[in-house]
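Of the protein chains in this complex, one is absent; all others appear in place.
Moving on to subunit A:
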Amino acid sequence: MWVYEKKLQYPVKVSSCNPQLAKFLVEQYGGADGELAAALRYLNQRYTIPDKVVGLLNDIGTEEFAHLEMIAAMIYKLTKDATPDQLKQAGLADHYVNHGEALFYSNAAEVPFTATYIQAKGDPIADLYEDIAAEEKARATYQWIIDMSDDVDLNDSLRFLREREIVHSQRFREAVEILKEERDRKKVF
């Protein structure tokens, strides 16, 4: 089960209404390397990964939902005061006619989220290498969004999320080493 805490993992402030930036951020909401994909990928892999690394997948998967909520807060804050005309200017007309002001799980180009973004191979090393790659791709995406953004407040929160991708990647690399060590030990005895 999960317990909700009524706070964001890290503060989210935005300098001004900016639907264009919101459109970019949607990539990390429902895109291939986004936070939803990350959370679903890790939590689903838990069931067939060796016990030694279940905790890590469980806890990183849980943290990804906190990141998903931060991204949602960013998108919400960047668009809540926008007029339909401003949304149109930002390339969000197609989104608006389908979803109004609601958020939707798609990538920046409006392609809806799909489970085909994530894999569960049932092979611990294959799964963990996918997880490491996912973190590195998400880190790169955050960097590209920061490069496109001139919102100082928003960039502070984005830098926090970018750093989390690095930490997660490093933890997953350690998990690979733990499993290799265990495998080698089994060969000896």
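One rule holds in what follows: contacts are C-beta pairs under 8 Å (C-beta built on N, C-alpha and C of every residue); 3 or more make two chains touch, one makes a residue touch a chain; residues count from 1.
Keep this in mind: contacts and distances are computed from a predicted model.
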Among "Sarcosine oxidase subunit beta", "Spore coat protein CotJB", "Tryptophan halogenase" or "1,2-phenylacetyl-CoA epoxidase subunit B", the omitted chain is listed in UniProt as "Spore coat protein CotJB"
Which of A:Gln9, A:Gln86 or A:Gln119 touches the missing chain? It is A:Gln9
Contacts from subunit A to the absent chain lie at residues 3-12, 53, 55-56, 59-60, 63, 69, 72-73, 76-77, 167-168, 171, 174-175, 178
